[in-house]
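Note that one protein chain of the assembly has been removed; the remaining protein chains are unaltered in position.
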Amino acid sequence: MINLSVEFDIKGKPSTLSLSIGPQHPGSGHFRLIITVDGDIITDIYPDPGYVHRGTEKMAEYRDYFQNIPHLERPIIIDSTGITLPFCLAIEKLMDKEAPPRAQYLRIIMAELNRIISHLYWLGIYGPFLGHTTMFMWPMGDRELFIDLAEMIGGQRVTFAYTIPGGVRNDMPENFKDKALKIFDHFERRLKEYDDIFINNPITDKRTKGIGVVKKADAIDIGLTGPNLRASNVKSDIRLDEPYCLYDELDIKNNIPVLSEGDCWARMMIRRIELHESMEIIKKALKRIPDGSVKLPFRGAVRVPEGKIFVRTEAARGVMGYYLISDGGKTPYRVKLSVPSFRSIPGMPIALKNVRIGDMPPIYWSFDYWPVEADK
Amino acid sequence: MPIETFEQFIKRILTIVFWLLIIAPMILAPILFIVIESGLIEFPINPYALIAAPDLIMPIQLELMASSFFKVVVFPGFTTAALVATVMILFERKFLAKINLRVGPLYAGKFEGFLQPIADLFKLISKELIIPKKADKTFFVAIPFMLFAVVSALLSVIPIGPSTYVARSPISLLIFFAIMGFFPIIVLLAAWSSSNKFSFIGGLRALHQMISYEIPLILVAVSVVILSGSLDLYQIVIAQKTVWFIIPMFLGACIFYVASLAELERIPFDMPEADTEIVAGWLTEYSGMFFGVIQLAIYVKFYALSALFTVLFLGGWSGPGILPPEAWFLMKTLIVMVFMIIPRGFNPRIRIDMMVKIGWKYLILISIINLLIAIVAASILSG
Amino acid sequence: MVTVEVSTEKNGVVGVLAGKLNDIIEWGIAEPARYLINWGRIYALWPVHVETACCSVEFGAVHGPRFDIERFGILEAFGSLRQCDLLIVFGTVTRKMAPRLKMVYEQMPEPKYVIAMGACSINGGLYFDSYNVLPGIEEIMPVDVYVPGCPPRPEAVIQAIMLLQDKIRKSKVR
Partner (left out) sequence: MSTPTPPSNVNVEVSIKKEKQLVEKMKNKLKNKFTLDSIKPGRINVIVLPNNIVEVSKVAKSICFDQVSSVAGTDFPSDNEFEVVYHVACVSNSRYRNIIIEISTRIKKSETAKPVINSLYNVWRSCDWHEKETHEMLGIVFKGNPELRRVLLPEDWNDIPPLRKDYILPGR
């Protein structure tokens, strides 16, 4: 049934060399970039995604709303709250219900924790892509601390399935706040060490500044989102523009970094600053979190009234949008995921044009492209 | 009976040795008796006397140790260097792990994974050797042995002690650099014969890198020659009796350090093997023991350049008499090697154009300044 | 590694002697050599860097300081697959990935080992009914150790490595 003899031809022109970067390449994920190099300069880029296309959207039509939550978080398990939260919001809006305030705050805490976990993983891969092995190990080690925190609330290492329609699965334990603040203090110190060893390293500066530039107009035009867009001097963040989950009560106006360079360095720094700012947001949320129940009493299969809705939230990689059509049945009629990684694919040909082969891995990864998410 | 644990293995080996010791006299002694008594073979010393008086063996051993074969192959030659390299491979892995806040190899060997390189060696020996269909087979197979030979030759000119050296020549420094000139060619051949795009890019990068960094390396060596007044590495060590050359020529030592990092393809200059960019560079197609031999040769080259650094700047084998001079030499070399490993812990890799720019623009300029310093220092030192 | 073929078909004294000699060689040389080679393989499993799906996140965590798989001699993401001997299939294998994965497996030198990590690589897992996912990888390559979980915890991956080591320890050397 499965054809195992597909030919992997890559197109090439005379006097240039075509290189297939991926899917088995230390500098690629589950993704292939076919680049044409003239000497050491990349002249042509042909992104070839689809190695992890698992038919999530089709399969979502066969699962009911609760079954869909663990199913829909699989595309991006390092940011699982980021991808399940808009789905739950969409269901709640179609049912015209609101989660209790404590649940909303818990969602904020979990989403920001996930943002930190995701950014740390990103930083951990960015290090070796620049040839810095220590920068792989340190973020991976410190990520475990935040995974511990998330595990305290969610009960799993990465796939929490924490947000459900009508609230969150369970309340946070009592000692969470103390432990979280302790870990944040520790991590603030660690971040300074990261700065010393990697971020402010003169070689990192030289290698990332001024390469892979995506200008503001281009960034808007090709549809970049999230940190990539904010690195190109656009202050666009759904948490601020269209606040969900009581983000508007937290006054996060100053917690959203914007840089104007639009290069590899800016995209790195945005995430580096967001690591810090997400902790600040969690601290604010922990201060204001009210008491009360954490979920509406749902039992059994949810029946969502007929309707269409588009909901978007700010996940770690950018705008996570869901277009949900319900026909009143047990299962959704159509779930369309608009994932941020998919929207950063067109950024690569622009950023990778006329750079050297050596700059390809850092530029590619500076978009925080997560192929599993993009392929759905 | 299958062996499953380490204890069983040791027990088996001991049993084999025991039985061999029992059986060997029973079979060998009569044969030896017949051979000696029949007078078919003339022995310089009566073998019976050897058994009776062990001190007669010493002259033979000394003669063996003085032979050039022993010198090339075992002591100051390849085996010593390979041993040091093996220790360094293990040390590098443990040291990097400690920087990374990890443990590093732990279970190979009962204590702190100290047998890890041996495990790697056994694995590589037993691994399948793949020669790609489109590769130039002759060169592809020859490259590991060529590297091996060149590296051994490199070691032969370095004097380890006042009387411990393989070859002494009035122009041994020149010979060292002449032999080092083979590396770019071998690497390019390796890259080309693999017929792999990534190999080829890696080979070209290595060529760029080695050629552009050999010039500052040689210019610094020239300044050492000016200070010592000799091209002989032995004489250079003797000339450092009063003051090590690292003191008048700290700048030169720094250049030499940076340039040898580039020459050795170590981070931050590891573009020829940058795995996230071009898979494994010119090593991409090598598998099994070919890879092992090349890696060993690279580490032995690492040792050779560190040894050269010791000879040129750290006074070679000179040191207080509490230890033999060879020990001082090896100790200094090991310290230099550790210093060459440290940048790997906290530096990203640089780009090829930056590397070429640093090499041609800055390092050559600074090494010419260093040459002037050397001239001034030489005039001061000579009074 | 060392195999000495002495014919044992002859009857009589010669046959018996040859059989004994074979046994002695097996006992004294082949068996210690087998142990030694296998011991080397156990502690030098270098994994291929081929990611098929999301379980690679947990494999990244396994390399991290908390779990540190290098204790077992496993290097972090290694350069070329020509020098690797462990293929860890990180989860879902799609129809587009399957031929590539098989190609990667075929390009690795012998001996090679495969760990199927995650429910998806065992039988399709969560994606059992998907149109683009292989129901397990055993139809394209032989698998040594299966690690269930979605995704498996790092401890499970370490256990899989230890099981694989056990398997290698008892295996014959070719």
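Per-chain residue numbering starts at 1, and chain names A, B and C are given in the order in which the chains are listed.
We adopt the following convention: contacts are C-beta pairs under 8 Å (C-beta built on N, C-alpha and C of every residue); 3 or more make two chains touch, one makes a residue touch a chain.
Since we're looking at a predicted model, the values are computed, not measured.
Undergrad: Which shown chains does the hidden chain touch?
TA: If we consider the entire complex, the absent chain touches A, C.
Undergrad: With respect to the chain omitted from the figure, which of A:17, A:152 or A:234 is a touching residue?
TA: The one listed residue touching the chain not shown is A:234.
Undergrad: With the missing chain put back, one of A:245, A:264, A:304 or A:355 would touch it. Which one?
TA: A:245
Undergrad: To test your reading of the contact rule: which positions on subunit A touch the chain that is missing from view?
TA: Residues 3, 6, 49-50, 53, 55, 57-59, 62, 96, 98, 100-101, 104, 220-223, 229, 234-236, 241-248, 308-310, 312, 319, 321, 323, 325, 333-334, 336, 338, 342-343, 345-346, 375-376 of subunit A touch the chain absent from view.
Undergrad: Name, in rising order, the residues on subunit C that touch the hidden chain in the full complex.
TA: Looking at subunit C, the ones touching the missing chain are residues 94-96, 124, 128-132.
Everything below uses one rule, namely that only the chains that are shown with their structure count from here on.
Undergrad: Looking only at which chains touch which, which shape fits best: line, ring, star, complete or other?
TA: Per interface graph, the chains form a complete graph.
Undergrad: When B-C is set beside A-B, which has more C-beta pairs in contact?
TA: B-C is joined by more C-beta pairs in contact.
Undergrad: So what's the Cα centroid distance for subunit B and subunit C, whole Å?
TA: That gives a centre separation of 33 Å.
Undergrad: So how far apart, in whole Å, are subunit A and subunit B when each is placed at the average of its C-alpha atoms?
TA: Here subunit A and subunit B have centroids separated by 46 Å.
Undergrad: Counting only residues that touch at least two other chains, what does the list for subunit B look like?
TA: 100-102, 275, 279
Undergrad: At least two other chains touched by the same residue of subunit C: list those residues.
TA: In subunit C, 65, 77-79 touch at least two other chains.
Undergrad: Which part of subunit A faces subunit C closely enough to touch in the complex?
TA: Checking each residue of subunit A against subunit C gives 2-6, 8, 23-26, 29-30, 50-55, 58-59, 62, 70-71, 74-78, 121, 124-125, 128, 133, 136-138, 140-141, 143-144, 147, 157-159, 372.
Undergrad: Report the residues of subunit B in contact with subunit A in the complex, numbered from low to high.
TA: Result: residues 96, 99-102, 197-198, 201, 267-268, 270-271, 274-279, 344-354 of subunit B touch subunit A.
Undergrad: For subunit B, which residues are in contact with subunit C within the complex?
TA: Residue list for subunit B touching subunit C: 1-4, 6, 9, 12-13, 16, 19, 93, 97, 100-108, 113, 115-116, 118-130, 273, 275, 279-281, 283-288, 291.
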